[in-house]
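For this depiction, one protein chain was excluded, whereas all remaining protein chains were kept in their positions.
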Amino acid sequence: MSLLQSLKARDRVFDFMAPTASPVDVRHGPILYMEDVTVSFDGFKAINNLNLTIDDGELRCIIGPNGAGKTTMMDIITGKTRPTEGSVWFGSRHNLLQMNEPEIASLGVGRKFQKPTVFEALSVFDNLELAMAANKGIFPTLTARMTGEIQDRIDEVLSIIGLTALRFQPAGILSHGQKQWLEIGMLLMQRPRLLLVDEPVAGMTEQEMERTAELLVSLAGKQSVVVVEHDMGFVRSIARKVTVLHQGSVLAEGSMDQVSSDPKVVEVYLGADEEAA
Amino acid sequence: MPNANSASRFWLTRPFGERATQIFLGVLLAALIIVTVLHVAVPRGHALHVNAYTVNLFGKYLSYALLAVAVDLVWGYLGILSLGHGAFFAIGGYAMGMYLMRQIGDRGTYGHPVLPDFMVFLNWESLPWYWHGFDMAWFAFAMVLLAPGLLALVFGFLAFRSRVTGVYLSIITQALTFALMLAFFRNEMGFGGNNGLTDFREILGFNLRSSDTRLGLFLASGVALALGYILCRAIVTSKLGRVCVATRDAEARTRFIGYRVERFQLFVFVVSAMLAGVAGALYVPQVGIINPSEFSPLFSIEIVLWVALGGRATLYGAVIGAILVNYAKTVFTGVMPDAWLFALGALFVLVTVFLPKGVAGLLRHLRRRSSSTSPGEATA
């Protein structure tokens, strides 16, 4: 009864009438919201009371020494690791802690691994085709046909990542840098709302690095991008806002200049250097 | 190689566009015709005559080949090494065996109108509930698909949901078939215990001992193999097939681009189990018996060897491997039975160490070499 009445109220927007293509609710600004997140492995806290907010369309760099919890943080966002405590929201509607990896991926979270992982036995073309945003159920996949539209999109991405000539080669023969690019290409095919990029320029030449920086910057705005990187030069070249992680929690946050002049950050990095020396 | 032309066809007919499938089907068809002609048209006693025993033997090989294709589908393309596919084969076989048993009717040794001999022997009063319906061919044939499918569904659902993969999965599939073997050995299960089901007489009204029926079963096995092959080929050339390969090589990555890996694994596993069930159902009337030894872990692991020898992830390699190994087995056990296990053991070692891509890989290698040398370029 009440449902019928509420249905008549045309001025309201109902969940089931909202467009399903992009269900992420970012009206309140942040696309990712992590609050008081803690993960412990056997008593060791890899993430300790972490609070992090990423705005829609933002490009954010995350830096921190080894073991600061960067990769674990990505594992939590993508559903690979479940935190011991805390909450993680995607937009203001989706609780990521209640979803599994494919659900989170379908929702629009793309991830590039630290070590490039592509499907080596499949061709470059197939890699991109599989990553493409589409109905990823069993029977749609079984009966899927190649259309001109899909072909065009794959060609477009192929030219962006510069692998057009190698389109029918198995991905296994690509060089390390090419694999990195292919993986980024797969992310582009996915059209995610939030891109998590783990050390994208490792093993790349100076030129490739520049192109990657360009690409990431151009993506920001349409999509939110979170980059974890060790290469300070690269971070400086793309970052507007930087977050420093240390021992599983946020140590400092701000522009690159602000952060690099923060005495706590200096101590962490220099202190680590001294220990190592 | 994906080109827009072949990829845009309807998924089930897509394999017909492939060169390899055309060759495979051509060879299979030719073999079926030749054997039939040599059996029927060439007079008995002639050197080229193929007798009923040999036809029967070939029919058995073909059902094994279908089983090997089913195993290759999950192992080659999905990376799941099932050491328990013999269980699905045997269950399909038992479903067929139960039908054949009910067809005997009151002509058994004890002449009971309904109960099979072994139940009369065990002093059973009435038919157990799960034996009902098997007097009807359609029901039994449906069970040939459904029973192994259901087992695979339940087992696979549990296993894939909790992400049991790799060696662990292999070990528990082996434990599964071992447990089933122990269970079927029990008389209380109602499947004839040790002796299993045997003394069959008729299938669909045809006398199982007549050579015409044997030829029919041989041809049916060939057709089933062709259909199973086309189905598997259709699956592996579809986008779903590429998702399977992706899962095999990088399961986590596949998840992170949005595929529910466990559902794909489950789907393919169930399809494979059903094919294995069909193979078992074709096997039983041709050998005339089904007993718990088909559940033995040794048999299941042997199937894997057929696939490994033929060449993993090619499907036709599985067929080659199944026929080669079983032919060798027939020869060996006839000439020097003691040597067979030595040969089989050595085959396991040699294939995995020296021939990881199997016969199919060897063929491809030779072809590539001949095509690269043919233009006249010197190769060392």
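A few comments on the model shown:
Order as written gives the chain letters A and B; numbering starts at 1 within each chain.
The criterion applied here is as follows: contacts are C-beta pairs under 8 Å (C-beta built on N, C-alpha and C of every residue); 3 or more make two chains touch, one makes a residue touch a chain.
Basically, contacts and distances are computed from a predicted model.
Looking at the choices "Asp23/Gls24 family envelope stress response protein", "Na+(Or H+)/acetate symporter ActP", "YeeE/YedE family protein" or "Urea ABC transporter permease subunit UrtB", the name in the UniProt record of the chain not drawn here is "Urea ABC transporter permease subunit UrtB".
When the whole complex is considered, the residue among B:Ala179, B:Leu231, B:Leu324 or B:Leu363 that touches the unshown chain is B:Ala179. Which of B:Val40, B:Leu204, B:Leu227 or B:Leu341 touches the hidden chain is settled by the complete complex: it is B:Leu341.
Although one chain is not shown, part of chain B still touches it, namely residues 81, 155, 158-159, 161-164, 166-168, 170-172, 174-176, 178-179, 182-183, 185-186, 297, 301, 304-305, 308, 338, 341-342, 344-349, 351-353, 356.
What we mean here is this: only the chains that are shown with their structure count from here on.
Remark: chain A and chain B have CA centroids separated by 44 Å (rounded to whole angstrom). Residues 78, 80, 100-102, 105-106, 110-111, 113, 117-123, 125-126, 129-131, 133, 136-138, 141-147, 151, 168, 186, 190 of chain A are the ones that touch chain B when the two sit in their complex. Residue ranges on chain B touching chain A, taken from their complex, read 1-2, 4, 7-11, 235, 238-240, 242-243, 245-246, 248-250, 252-261, 263-264, 267.
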